[in-house]
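The structure follows.
Missing here: one protein chain of the complex. Every other protein chain is in place.
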Amino acid sequence: MEKLKNNTFIKKVGFNRVVLFLVLLLMYGIFAILSPTFLSYNRILSALNYAYFLGFLALGVTFVIATGGIDFSIGPVMFCAALISGYLLTQNGLPLVLCLLISILVGTLFGCLNGYLVAYWNLPSFITSMASMMLAKGIGSVFTKTQSVSWPQAVQENGEFRKLVKIMTSDGTQIPTGLLVLIIASIICAIILNKTKAGRYILCIGSNKEAVRLSGVNVKKWEMLAYVICGTLAGIAAIIFVGAYSTVQPGLGDTYNNEAIAGCVMGGTAMSGGTASIGGTFLGVLIIALLQEGILAMGFQKDWQYVITGLIVLVAVYANVRSHRRKN
Amino acid sequence: MEKNVKKGNAFTNNPIVKMIGTQKIVVLGVIILLAAFFSVLSPAFRQYSTVVSIFDYSYYVSLMAVGVTFALITGGVDLSIGTGTIAAGLVGGYVVGHYDLPVAVGMLVCIAFGLFLGIFNAVTVAILGLPPFIATLGSMMVARGLGSIMAGASSITWPQAGTPNGWFRSIFKINVGGKMIPIGFLIVIAVVIIMSIVLNKTRPGRYIIAIGSNKEATRLSGINVVKWHSLAYLISGFFTGLAAIAYAATFQAVVPGTGAGLELDAIAGAIIGGTSMTGGAGTVGGTLLGVFVMSLLKTGLPFIGLQANWQQIITGIVLLIAVFVDILKNAKK
């Protein structure tokens, strides 16, 4: 085991990530054996669809968790953004590009709200983000007068944005462009987290906020930025979501928080802050998405998804807390 | 001699105010103001039926809130109470409907489910030492799924009033000559009194406060902190079960997949009532008052034209204000 951990390749990639990758393969294998339909291209695409938007949410929340905080509002914020921009697109006929920008803007504004309250007013992040979760649900619902919103299909007018998720060629082949988009986004996030000042400060704040402050750094600004990044990514996730699923209903979205957080924590980002892995988050999200699809493919009731995600959150956090305790 | 007690102002030093607690008096004032506000703006609000619906809403939320007050006082939180209440209501109702059992059995099942959830949280938080908010978030999801799975993913209707098994509905509301009398209020008051005594006059309550105040000092005083920390979550779970009964008795049906968000009404109520997010401080009576603020808002807002979809926004804003006041209060100390 120790020897394995010290292998240069594994060390470079990270032991945790190698394990996650093997888990992913193993899960896929098990599902494929138990349910032959699982090998079909459509199943894979369907699992990927789930991974795209969840991936954006998880990437965002990785930044927040890296500061030692949490954001429980991302799912409803994503829905709120999709509802408002979708409503403006379909009911008010605003141009598509503007609506996509509005979606991102809505997410960013929620990120600003959370970040401001947490960083400048010192409110606890979990309760603050739960409150803004309620705000997001309510605002989405009020804005659309409690109606669901259906974004245009790929072939319809204004449906081009779906190419971000999937391209249908003339011979009917589906190309999962969303995977490419998510990979690019992950790479950008990894660069921000590991190569820029913002990422450095975000991680250091998670490790020891007071030490960073006493180094003459404006910690409030950088802590808030993590929430803003998270909100912006939730706004982008909204576009990806409707690109895959078309319809959004008001008052929902909170289960996605938990799945995104589960993916992030599974990926090796410490709940207490200070260490984070974008690659881990990416793999964690794929596992969660595969699991959701697998549960459905095996003919289980959808509710098992909640139970299993809940248990995964607990196990991942437990492993996380324990490995952290051992280090100190 | 120098002064050994920080001085307050004349109001806070008044013996009556001191006995009841400043925050509770302020909250009481808020309740009266809110009631006056709605009454002035909406004639429709000034009806007996409004009072009944305010009470109806308050039963299950106040039971959840009383339970979660104990978790909050330890410095933790219990997010599983919302979906837990619905899940317990689903499972209990399913047992009654599907196996044709007396409704009392269903009620016991509710409590058992709540306790199960409490044990689950006690293990993850008090024994394994996970952060309470994330641990109870996990159990919140588990409860949400389990309730629906066990009840077969369909709405559950508990026996209606008037049917032989419908007697349980009159625990909270009786029909006297066509007029609904909200007697559930008496039950809630009784529960609040009992739990106040448990919190302030018994060892378990004392140790739960002590853990929230300074866990390490409590441990060094030779107190079994794991045991009493666990108990707080068991109490929260038990009251989740009771809340399920109140919910079932108040509403026609229990719908799977709902319940997320209810916990925030309860938590907001507790914090408004003076329970501190940082632990160590809180009263059960304050929690009840806080729940009434929430109840008044939720019932009253539609009367001034803000429909149900505004309620979540209101919950969010009230929660933020309550937490902010709590932080300010602690900062002053």
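When the chains are written out, they are named A and B in that same order, and each has its own residue count from 1.
Following the convention adopted for this analysis, contacts are C-beta pairs under 8 Å (C-beta built on N, C-alpha and C of every residue); 3 or more make two chains touch, one makes a residue touch a chain.
In this text, contacts and distances are computed from a predicted model.
Think of the chain that is not pictured: of "Fe-S cluster assembly protein SufB", "NADH-quinone oxidoreductase subunit K", "Sugar ABC transporter ATP-binding protein" or "Integral membrane protein", UniProt labels it "Sugar ABC transporter ATP-binding protein". Although one chain is not drawn, the whole complex shows that of B:Ile127, B:Ala217 or B:Ala253 it is B:Ala217 that touches it. Summary of contacts with the chain left out: across B:Val27, B:Ile54, B:Ile149 or B:Ile209, the touching residue is B:Ile209. When the whole complex is considered, the residue among B:Gly89, B:Pro131, B:Pro182 or B:Gly280 that touches the unshown chain is B:Gly280. Touching residues on chain A toward the chain that is not drawn are 191, 195-197, 200-201, 203-204, 207-208, 210-218, 274-275, 327-328.
Considering the complete assembly, chain B touches the hidden chain via residues 1-2, 4-6, 197, 201-203, 206, 209-210, 212-214, 216-218, 220-223, 280-281, 333.
Simple rule for what comes next: only the chains that are shown with their structure count from here on.
Centroids built from CA atoms put chain B at 31 Å from chain A. Within the complex formed with chain B, the residues of chain A that make contact are 70, 72, 117, 121-124, 126-128, 130-135, 137-139, 141-142, 145-146, 250-251, 254-255, 258, 261, 271, 301-311, 313-314, 317-318, 321.
Touching chain A in their complex are the following residues of chain B: 77, 124, 128-131, 133-135, 137-146, 148-149, 153, 256, 260-261, 264, 267, 277, 307-317, 319-320, 323-324, 327.
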